[in-house]
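A single protein chain has been removed from this complex, and every other one stays in its place.
And now, subunit A:
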């Protein structure tokens, strides 16, 4: 079973993205192959240099940086959404792979789930 968890919600506005990240980490903890895909406003998760202190939240940057260490196989960003939000590769966290979100991508996974 290969799973793809898709985050299409921006960070900090709701807990749906964080809870989707927990799903991915949980799959990895049980040795299930899993990748994370960020699309739509969700690509803002991948910005470098986030400071969430002013909204009294923890930055998700460290959680994402740790995801590959905990066994998440890939952090994928939809190319179209990156363009829409003005994100070039240099603006993104390390280890992020820019890709095209479509049936060719999702077809490679047995289990695909959206955040919220």
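As a convention for this text, a contact is a pair of C-beta atoms (placed from the backbone, for glycine too) under 8 Å apart; a residue touches a chain by one contact, two chains touch by 3 or more; residues count from 1.
By definition in this document, contacts and distances are computed from a predicted model.
Peer 1: Given the options "ABC-type thiamine transport system, periplasmic component", "Heme exporter protein B", "Sulfurtransferase complex subunit TusD" or "ABC transporter ATP-binding protein", say which is the protein name UniProt records for the missing chain.
Peer 2: According to UniProt, the chain not displayed is called "Sulfurtransferase complex subunit TusD".
Peer 1: Which residue from A:48, A:62 or A:111 sits in contact with the chain not drawn here?
Peer 2: In the full complex, the listed residue that touches the missing chain is A:111.
Peer 1: In the complete assembly, which of A:16, A:73 or A:91 touches the absent chain?
Peer 2: A:16
Peer 1: What residue numbers in subunit A mark contact with the hidden partner chain?
Peer 2: Subunit A touches the chain not shown through residues 1, 3, 15-16, 19, 22-23, 26-27, 30, 32, 111, 113-114, 116.
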